[in-house]
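Please find one structure pasted underneath; my questions will follow.
Complex shown without one protein chain; remaining protein chains in place.
Chain nomenclature is as follows: A, B, C, D, E, F, G, H and I, assigned in order of appearance, with residue numbering initiated at 1 for each chain independently.
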Amino acid sequence: MITAITMIKTDPDKIPETAEKISSIEEVEAVYSVTGAWDLVVIVKVPDFEDLSDLVPGKISKAGAIHSTETMVAFRTFSQRDLETGFNLGD
Amino acid sequence: MITAITMIKTDPDKIPETAEKISSIEEVEAVYSVTGAWDLVVIVKVPDFEDLSDLVPGKISKAGAIHSTETMVAFRTFSQRDLETGFNLGD
Amino acid sequence: MITAITMIKTDPDKIPETAEKISSIEEVEAVYSVTGAWDLVVIVKVPDFEDLSDLVPGKISKAGAIHSTETMVAFRTFSQRDLETGFNLGD
Amino acid sequence: MITAITMIKTDPDKIPETAEKISSIEEVEAVYSVTGAWDLVVIVKVPDFEDLSDLVPGKISKAGAIHSTETMVAFRTFSQRDLETGFNLGD
Amino acid sequence: MITAITMIKTDPDKIPETAEKISSIEEVEAVYSVTGAWDLVVIVKVPDFEDLSDLVPGKISKAGAIHSTETMVAFRTFSQRDLETGFNLGD
Amino acid sequence: MITAITMIKTDPDKIPETAEKISSIEEVEAVYSVTGAWDLVVIVKVPDFEDLSDLVPGKISKAGAIHSTETMVAFRTFSQRDLETGFNLGD
Amino acid sequence: MITAITMIKTDPDKIPETAEKISSIEEVEAVYSVTGAWDLVVIVKVPDFEDLSDLVPGKISKAGAIHSTETMVAFRTFSQRDLETGFNLGD
Amino acid sequence: MITAITMIKTDPDKIPETAEKISSIEEVEAVYSVTGAWDLVVIVKVPDFEDLSDLVPGKISKAGAIHSTETMVAFRTFSQRDLETGFNLGD
Amino acid sequence: MITAITMIKTDPDKIPETAEKISSIEEVEAVYSVTGAWDLVVIVKVPDFEDLSDLVPGKISKAGAIHSTETMVAFRTFSQRDLETGFNLGD
Partner (left out) sequence: MITAITMIKTDPDKIPETAEKISSIEEVEAVYSVTGAWDLVVIVKVPDFEDLSDLVPGKISKAGAIHSTETMVAFRTFSQRDLETGFNLGD
């Protein structure tokens, strides 16, 4: 699985609303409103790298009220703990 | 559970080694080497916010060969998957 | 108690007005107009980290005339002096 | 009282130690290790602005293991709490 | 006396006009259009730090056509030369 | 007279010492330790622009313990005070 | 041949559309939507440096929905592998 | 002669047009559309520093479609080659 | 094929040498010394995204005299040339 972490700056007064919209996108694993310079962080997991193309510039960036995005894609995962809470990071 | 996402800049020639060290820290959920301006992203999950204090400025920042870190803590998790499949992301 | 410090950039000609609005938000401890690159600094104290979610992305960011915010959450407080002036930093 | 908020970047592996040293400085109200791009935030309260000169460039900046500091001084305090509860934030 | 140095970014085509407006504000010592990344630098001198609150976020920031401001307040003046040209820097 | 405003970043633990050295340079009008991202601000007044060459890259930058400098030169002075009181700011 | 690499920031919701438009420009070798702080990267190959003038500030910058561009021109190519896939980097 | 180098960011789709306008300003020596983060570089030569005031914040900044400018003024010229091509850099 | 574009900042006086070293790495398509804020740009082509992990943080970052790297990975290639001439850019 390929893990991508997308950081998003939204309109300051549309943070929760934008998060709800993005969390409804199928491949999205989780959306966090966060402290710091960014407003949201989106964790995405896809089988193949090519799937990211329709997802990040395609769906996530078009969620509305978005000023800018910056996506980091994981080259490699260094630790993996299956959690009973189900946050499966498996590669 | 409180989720924290720590972005790390390491010595350019010590990326995998630093990742291995950090991934051995107990509360660390996953460590990714990533594309983009940062070298590593660490996902941490702890029961209480106070637990982060010993973990981020305490253990992670002391892993060696680290130039700078920037931690984002999730205010709230918006996740569509756990709603459908009942997985509790624990936030 | 969890302490959060939110730095805010507003419309240059709406600094005092925005400060008044934010200071009326219940959990807000103090709002300062400040020197430097930011316009306002908001000190917030809440019992639990989760309370911040409705407060920062929820209320503060929606105070109007806000260009951007950056919230720092205190991992740990290193000094504590009960002040007769009542600025209680107790954890 | 004049309130100053000093943000500090330290050696990544000396965050708690530097915080302890600064918290021992008499006029320092509180020192927080924090999330985000900075490592520490120091809240200082002094009767007169001139007192800050010996405190910030004088004592705090000389605490050791400090890469850079950025001090914001409060022009004015807007605080709703002190109005209701009569607490005088001293500004 | 407290000296404050406010750097200002204006609309690119309103630099001289904005300078004229700010120079008419009573406490303003001098306004310079300058080389470099900023457009204007304003030197302000006030008896007490508290006077700055109505002046910088109050009057200067509301002069119109202003994109952003950054104010540096002098902790301490290290040299003082009374000049026959009257640029009195006295503390 | 040409006015130049030089902002300086020094070693964090050498701010007052560096200021003392620079204030001893003849053409230096004043040196301030300041709040904000810079550590010192130097005001220089010279009869001709060419005089700045030996002063800024020549003397000031060589004062020791200096990380970086950024000089803004006044294109023009807009000052309300000199008009009223007849003081000639010499620009 | 002169190789130029132009990085482009577009409207967040117009990334694929802008890429299609630019890819139809004759001298454009390839257009990538990419991870990271930029949205698109355009690889251009021209016989002479002067040809870039009509291409980058002329055609590419006028493709619409573009916030900013930054072009890097290759001084020198250090490795050259003719690929059966035809990505000819020949100088 | 005083040499000033002004870097300009314009609307992405108005680079050549803005260059033409600025090149028609009398004291302008040359205007270049350039690679890199800036769009245009303007070389200006004037007898006295004071002449720059009407030229940079006065005329160049008012050429229209300009987002921001940053002017560097030469303290000193270190090499001078009269070129048969007439690019006279003489001081 | 997955295309990655890695931008590199090296020691200022080791640009060509570092480029030679990187160009000897097998999967590296081309290395350019470039104009602008970066010193080198490396184009890499690999069959699978996972191959990048050993290549970028593994080999390229360890080439020596490297200050920092930033890798952009192509989500998708939009290329007009391959359509006409049938060349398969392998994405």
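Some points to look at:
Here is the rule we go by: a contact is a pair of C-beta atoms (placed from the backbone, for glycine too) under 8 Å apart; a residue touches a chain by one contact, two chains touch by 3 or more.
Every value quoted in this text rests on a predicted model; they were computed, and no experiment measured them.
Of F:Thr3, F:Ser33 or F:Thr71, it is F:Thr71 that touches the chain left out of the display. Listed here are the chain H residues that touch the chain not shown: 3, 5, 16, 19-20, 22-26, 28-36, 38, 41, 70-81, 83, 85-87, 89. Within the entire complex, the positions of chain I that touch the omitted partner chain are 9, 12-13, 15-16, 33, 35-37, 39.
Interface residues of chain G facing the missing partner chain: 2, 48-50, 52-53, 56-57, 73, 75-76.
Methods note: only the chains that are shown with their structure count from here on.
Rotation relating chain A to chain F, from a C-alpha superposition: 175°, rounded in steps of 5. Seen from the C-alpha centroid of chain G, the farthest chain centroid is that of D.
Chain D and chain G have Cα centroids lying 48 Å from one another.
Contact with two or more other chains is made by residues 35-36, 52-53, 56-57, 70-73, 75-76 of chain I.
The full set of touching chain pairs reads A-B, A-C, A-D, A-G, A-I, B-C, B-D, B-G, B-I, C-D, C-E, C-F, D-E, D-F, E-F, E-H, F-H, G-H, G-I, H-I.
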